[in-house]
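First the structure, in the form of structure tokens, and then the observations on it.
With one protein chain withheld, the remaining protein chains of the complex are depicted in position.
This part shows chain A:
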Amino acid sequence: MNGNSEEIQFSWGKRRGKGGAKMDTQFYESFTLDNVQYSLYDCVYLFKHGDPEPYIGKIVKIWEQNQAKKVKILWFFFPDEIQRYFSGTVMEKEIFLASGDGIGLADINPLEAVAGKCNVLCTSKDERIRQPSPQELAMADYIFYRFFDVKHCTLSDQLPDKIVGLEVTILLNPKDEQVISNPSAVNVLPSPNVNEGLAATVPPLRSAVKEVGSSVAAVALPQPVSKEVDVNPPAAIPLSQSVVKEDQKPVTTIPFSQSVVKKEDKKSVAAIPYSRPAVKEEEKPVASTPPPRSAAVESVPKNTESQNAHAGERPPKRLKLSQEATVNTTSDVAEIRPLELPSLQADRSKWFNISWDEKLQIADDQGRLVYIQNLDIRFAAADIEELVRGALQLSCTARPINHPTYDDPNNGKAYCIFKSKNAADLAVSKINSGLVIGGRPLYSSKGLLKVPKSSGTLVGHLSVHNIKITQKQREEQKKAVSTSHCSQPNTIEYDLALDWMLLQEKQEQKFRILHKKHKDDRQGFASMGSKSVKAGK
């Protein structure tokens, strides 16, 4: 189950209903792909083989049938795609939603083609649409208020009643995320552990972090209390809604930063999805058989809202898995309190005396390695571990890895090895969703950085060619590598060496200037940011 580090993280979210001719199709309301949560009616980027630029679409259906995960996407058009059908001005960031019937309205794609969330707002002045606030508008990636009828190839700003068979009030700008979660909460009631967890944590939860703790409490009592759930469904639902709402907010931050990142490194993003659809074709049979089990384990510590309907089907298995999860999470929780425990943990790891490099490689193979950036460079390993424990309630082994000559001292980097792949995934999504340490927003990713092997010789070590050297001289030359001397001014070598020293000085100067500029930029930014916050308040 712990595959190679190239496997992309995936788990199902809320279930909806079953369907299909043979009742073999399971519909869903949300899923998590590569640590980003997608829900129905979210706008996403999709890449097609051969196209460098992504398409934007709205997810209108999510399902799995015969081990294949699919999404139905309602397309948006870019202005240049429909240029010939209309003349006139186009607003900044404007795109057009497909409507009507016919080719080009919507397509079914494999779920793995989704490449990130996109913030698209509907600015139509129709009364059925909730009007977005100015802040939302400023933060949106794209806006739309016009619709392109794919059958008649015409553009209109009249809001149709239904698009792709769905009411537009559901499809566009939902007032609250609760509107979507409501109907499904009723359907998927019988999942004892989750609702127990919700009942156990009535006080409003402010951050997703706390939900880890709540699900621990939940897991501890799965079976005995299951009966009570059916008795108190009304009480459970409102709680599930409120928790879902709380949960939604931090989770939605992930996709925002993801989409911002996607804009920045378009190239690197374009590279990944090329391989993804191809890779995923093969991995599908592999990836979809573990989901039932992995969803059970992952959803327990991660998302209380992934209502685990497997409860009814396989209780013994889930109990065993949840016990494992309990052990893991309780040990994490327990570490926070007494101060002696952390050192005990550290000593235990030294028993095996594996070198750090080997640990890195093993961890990367198992998907437990996380690369964190933008730390303060003065943090030591213990500081980072402490911060991770405090902020994420996860324990890890950390090590700062900045290179003293080349790395920017404004941006501290470290590798963290977590205890499990899930912990690493969780850490990445949480850090990226908005962890700020000492005024510095952190960002992280999984996996080892690719560093080329050293070539074995140093650039600048010259050799004298085309002299005939005797055997004895050759041996002396070999020994010469291990000698050293101060160059004297009466040799050719001296001039050459001075050239190098000049170059070094210049390089150091350049680095100094660049790093100082970076530091000044950052300080300027931080003060500007805080000024605008104060002005806003």
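Remarks
Here is the rule we go by: contacts are C-beta pairs under 8 Å (C-beta built on N, C-alpha and C of every residue); 3 or more make two chains touch, one makes a residue touch a chain; residues count from 1.
The rule is short, and it goes like this: contacts and distances are computed from a predicted model.
Of the names listed as "Zinc finger SWIM-type containing 7", "Histidine-containing phosphotransfer protein", "RRM domain-containing protein" or "SKP1-like protein", the one that matches the UniProt record for the absent chain is "RRM domain-containing protein". The hidden chain makes contact, of the residues A:A21, A:I103 or A:C486, with A:C486. Mapped onto chain A, the footprint of the missing chain covers residues 139, 207, 209, 249-250, 252-253, 256-257, 260-261, 264-265, 339, 357, 373-374, 376-383, 386-387, 390-391, 399-413, 415, 433-438, 440-441, 443, 449-452, 454-462, 464-467, 480-487, 492-494, 496-501, 503-504, 507, 510-511, 514-515, 518, 521-522, 525-526, 528-530, 532-533, 536-537.
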